[in-house]
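Complex shown without one protein chain; remaining protein chains in place.
Order of writing sets the chain letters: A, B and C. Residues in each chain are counted from 1.
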């Protein structure tokens, strides 16, 4: 088991992003986006794409991207998680772009990826149909028709940032098993119904299709492996966001504990608070190790599904616990609307169940472990 | 939901028992018994029976007992758990005596209970056959023959204190379902094989029967309800022992924390230790409340199976955690052989799995809850 | 008929004539799917809720059923614990208005007035608080002194016929709707005096210079308030207890608050658990052994929540005295476990509204539980209390007793 140390480039990227978001994504911007209709800041979006080229970072150069590695992109997600950046970056990059790259459909890649990479086109993935479990491959919606030209009717739930998306990649049933269909959000019969969400920095919607025209991608293939790969890679991106967010809330709590006085001394001098924060540090560094392990697996490719689930389980639980601890350490002020603590907490619990609950991921790991126990 | 306050009689009994065990069961006696071949102190046994009449406390007077209530008897178990009394009292009283009282066989009661109540006859119950789960009703050993005269062949595991028992009550299969057969330990074909045990204050044995002569009790009845009732009542007695033990280890840890100095002050002045012990107090008082609830149910009879499982789950987990905390608070000295902490810990983990693991009891509770949710 | 039976039928008659019975069995999908109000303290219609509570309370009071344990001379019924338990058991079966908005006045302020008030204060305020005529709020915490009341900075200065108060209070539950505030302020300028320099006042919330600003919580509602006191005049006869004796008065209130927490919490908990069981059955989650295991754990905690206060009365005296802290720690832990179970059962449907009945409603519970670990004294304060008072472990260098 190995873990690759961050490259100098990644360290430089991290430093650059931290300054960029500190300047371009102050708390007011976050609050404005979180309180807006769509939870999206178009100006920031433009700067991220045009000034920094973040959207296409891990897209090959011949498809309009930067040709960097997925671990490079993970640095972006970690910093965005840290800064709690609102908007469809996760949906369009971690999900849609990843899914397109995993599908054997060069035409679709050439049609869609340059626009995604340039930040000009927002694409999201519509997969889930079961209300209480996030499973992208257990789908019933049919894509009727033959070849690339299809029609779909049905409903999808928990579609991220659909309201601001231009294109939907809809996971459907086909004659080959699972398929991915491209549907314009403006196409006939497509109705996007926003869902109320706990986390208003990442919106979700129900989408109803009524005989909507769709283009089936890689129409001769079963897309199951591609959808699975998207889930794994997006899971690692989510883990990166979670690690970034967890570090941030620990910093907030620690800084507050150093200055807030009770009983004549900083509350951070009380062992109860010290140990609480120390335990969070242990958890967060464990989560960061899991992320590093999964990041390495995105490159080597070996054991990615298990590594992604290891990272998802740990990072989900750790971020939620750290965000809750942050509220608790802040005392009364921590659960006011005016304080940022609740925004991170809401992101944390929402992310915890986004691509499968920790328990679902452990069930995957168990299946692997019991099939082939690792011997020492 | 109600809970009955301890009666004045019970308070007096408790005070008397505490002095009795303080005097008659000093640490040397405990160590001697725990290190002896059978884990039993015959002198103490005699004093408990003859001077205090503890064995027959809850046996009706016309069967040679004291005619007190089961909650009265629970005070004895709580104090014995507190003092970590070794020997077959639990086996002979909480299990065998209870099982006899639950069986519709007056002859057997008259034959066996006066001897048990007088402490002259030690009886234990042989039920379990599955190595990894304590289930008294899932038995396969047959009692061949008809009427009362039977022959049994097979194996039983985890039989408490069989080495010092005179009589075994063996749970068997019969034509009516489950039966209880009385077998003399000295009968032909009975082989008692002591098992190594973590807790040497309560011994266990495997028993092998080879065509052993047995007397089937209440031969025309299915004994399942009686065996179940024994499990419930013995479970509450075990919970009482656990609450007693848990209180004792908390006292030990608290006393040590007040005197042991590190870094120039008592370790009990450090918030980490204070809060650790406070959390144990919360757990232990919760367990005591569960015991009180179950004790009340032994009298009213309503909801005993669920109440027994509530008490077993909570008291098992609480005693183990408290015993572990006690070791931890004592630091290095806490895991030496010479300190008492490990004796309580070993009793705790052994009791935790004795009449079903906490998880097994929660499964029972869930079955009840989901059949008829309690409405407010 | 025994006195208790007579009392029970009187309560049944009173409630039966006025309020519908709750259905014997809850059903998933039936009625309002909100968990707020019915089962959780954080309402969207506080004004309406409070008016209904006051009307109900008035009727109870006139029927002699409001302050069951209180002295008859102040409008109480002079009854014992058995009757109080009987009333609680019966009232749970009726769909009566939620009286949460009155609890601060009745459970926190009234005990302090009863213990430390002048004859006039008792006669005037106790019936008014218990009849719902007056609504109370607590003005203890300050921005710089959350759990550390001894470091309060709100100042009251002597003036002709009374005091002038300046300062800021926070976390005052329902202050925007209250008539009277139990105000703890510093009357000795010597900072070394700490607790001895504090005095308790009964402040008319309509006094000149009182500004109340509701604080929006993470749930989106605003139940707690900031209260700004700008040169507010308080007459001499509004001092509760002795001048400089505010600490003792505050402790009566804080202890009563903790005592009250247990009962109320236990009642809310079973309603949530019931709803979660029904939800789990509805969506098929109760086949999952882990869900079954954790629902059983919830049931265990419900049982213990019901019997723990009575059990603690039989504990050793030091433990019994700190029982309220113990109950609070037990209850907040149980609440968190239940909320996490709801999240694990509902998964994405808890954090985004699918429109299905009784699912997204749990998000309010998940967000709301964090307040319970802080309000009324943080978990850490409760553990200190238990360690020091119940177990006799050494005190912190500078410790203290209460919270909120």
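By definition in this document, a residue touches a chain if its C-beta (ideal position, glycine included) is under 8 Å from a C-beta of that chain, and two chains touch if they have at least 3 such contacts.
Keep in mind the model is a prediction, meaning the values are calculated, not measured.
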{"item": "Omitted-chain contact residue, chosen from A:3, A:16 or A:42", "value": "A:3"}
{"item": "Touching residue (missing chain; options C:3, C:29, C:220 or C:289)", "value": "C:289"}
{"item": "Sole residue of A:165, A:183, A:277 or A:323 that reaches the chain not shown, by the stated touch rule", "value": "A:277"}
{"item": "Positions on chain A where the hidden chain makes contact", "value": "1-3, 5-6, 250, 254, 257-258, 265-266, 268-269, 271, 273-275, 277-279, 281-282, 285-286, 288-290, 292-293, 307, 310, 313-314, 359, 362-367, 369-370, 373-376"}
{"item": "Residue numbers in chain B that touch the chain omitted from display", "value": "128, 131-134, 157-158, 195-199, 204, 206, 261-264, 270, 272-273, 324, 327-328, 331-332, 334-338, 341-342, 345-346, 349-350, 352-354, 357, 359"}
{"item": "Footprint left on chain C by the chain that the document does not show", "value": "288-290, 293"}
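Criterion: only the chains that are shown with their structure count from here on.
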{"item": "For chain B paired with chain C, centre-to-centre distance based on mean C-alpha positions, whole Å", "value": "41"}
{"item": "Separation of mean Cα positions, chain B and chain A [Å, integer]", "value": "53"}
{"item": "Shared interface positions of chain B, touching two or more other chains", "value": "271, 275"}
{"item": "Sequence positions of chain C contacting 2 or more other chains", "value": "380, 383, 396"}
